[in-house]
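Once you've had a glance at the structure underneath, I'll fire off some questions.
Moving on to chain A:
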Amino acid sequence: MHFYVDPNSGVPIFRQLMDQVKLQIASGTLRPGDELPSIRSLSIPLGVNPMTISKAYNLLVHDQVLERRPGRPLVVAELDESDLDTRRIERLQEILRPAVELVRQLDLDAEVAVVLLRDMLAGNETGFGSDRIEED
Partner candidate 1 sequence: MITRLVIRHEILRGLGKSLLVTVALSTFVANVLTYFWFRDGGRPEIGYFEMMALQMIVLGSGAVVFFLGPAGRRCRNWEQGLPLAARDLWQSHFLALVAGATTLVVTVGAVLGLFQLSLASFSEIRLFSGVDLLELIVRPTAMLILGADLVAAFLPATAEPGAHPAWRRFLAAVFAGLLVLLALTSLLDLLYLAPLLLLGAGFQHWSGRRLPGALLAGSWSIRSATGAMVEGGQAESWEQVGPSRRPLDYAVTRLLFKWPATWILGLPAIAFFGLLHSGASVLSESGSSLRVAFFFLTVYMLFAFTGHFMERLHRVDHLPVSRTALLRWLVLPGAITLLLGYGAGRIVAGFQDTERERLLFVSEADNYGLKVPPEFFSLARTGEQQFIVAPNGERVAAEMVPVLRGLSWHLWKPYTTPRGASMEFVSWQLAGAVEAVYGTEIQANELAERYLALAPSGEVILRRGSLSLQKDYPHLQPVTGGPLMPVLVGAQFICWMLCLRLYFRIFKAGITIKRSRFVFWGLMIGLLALHMGTFVTFVFNWSDDWILNGLVLGLVRNLGAHGVGGVAAVWLVMGAVVAGSWQLASKAFQRAEAPRS
Partner candidate 2 sequence: MSVLELRNVYRGYGAQDVLADVSLKVERGEVIGLLGRNGAGKTTLIRLVMGMLGPERGQVTVFDADPRQDPLATKRRIGYVAEDQELPPFLKVRDVVAMYRQLYAGWDAEFATNLATRFELPPDRKVKDLSRGQARQVALLCAVSHRPELLVLDEPAGGLDPAARREFLETSIQLLNDTGTTILFSSHYMGDVERMASRLIMIHERQKWIDSDVDAIREGYCLAVLPADGSCDNDRLLSIPTCLCARRRGDALHAVFELDPAACTRELEERGIEPGSQCRTINLEEMFIELAGRES
C-alpha cells in the first residue's frame, strides 16, 4: 500500500489519509485482515505530524473500517460483501457529487450528462452527444 499527502489541497491531511485507506479497501488493494503501517513508520516518510496519522486511524476505527488488536498493529476490519458494495457505492457517490454540482452550475440538461456517462463507460468518447439526443 502506498499513501501520499498533499498539504496544498483543499482537504485536511487526516481526511486525505482516511479517504485513501477507504479507497484502497474499496478497490481491493487492502484486504480485510491486512495490517496497516505503524504511525511512526508512516509519519517520517510522509513528513506528517504523527498525531495527524493517529487521528485518521482513530476515526477509521470509530467508523469500523479498521480494527484494533491488543499489542498488535491495526488491521483492516472484516467486511461482508454487502458492506463492501455499500462502501464502493458510497465512494462513487462522493466522486460524482461534485460532478453533479458542476452539471447544475453549467445549466446542462440532465439527459446530456447521463448519455455522456454511458458513452464514457462504454469506451466511446466521441462528440458531445447532442446530435444523438436529437436522433433519439
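Candidates were picked such that all candidates are chains of the complex that A comes from, given by their letters.
We adopt the following convention: a contact is a pair of C-beta atoms (placed from the backbone, for glycine too) under 8 Å apart; a residue touches a chain by one contact, two chains touch by 3 or more; residues count from 1.
Just so you know, these numbers come straight off a predicted model, no measurement behind them.
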{"item": "For chain A, as assembled in this complex, the candidate in touch from 1 or 2", "value": "2"}
{"item": "Parts of chain A lying in touch with candidate 2, wherever the complex brings them together", "value": "5, 7-15, 39-40, 43-44, 47-52, 55"}
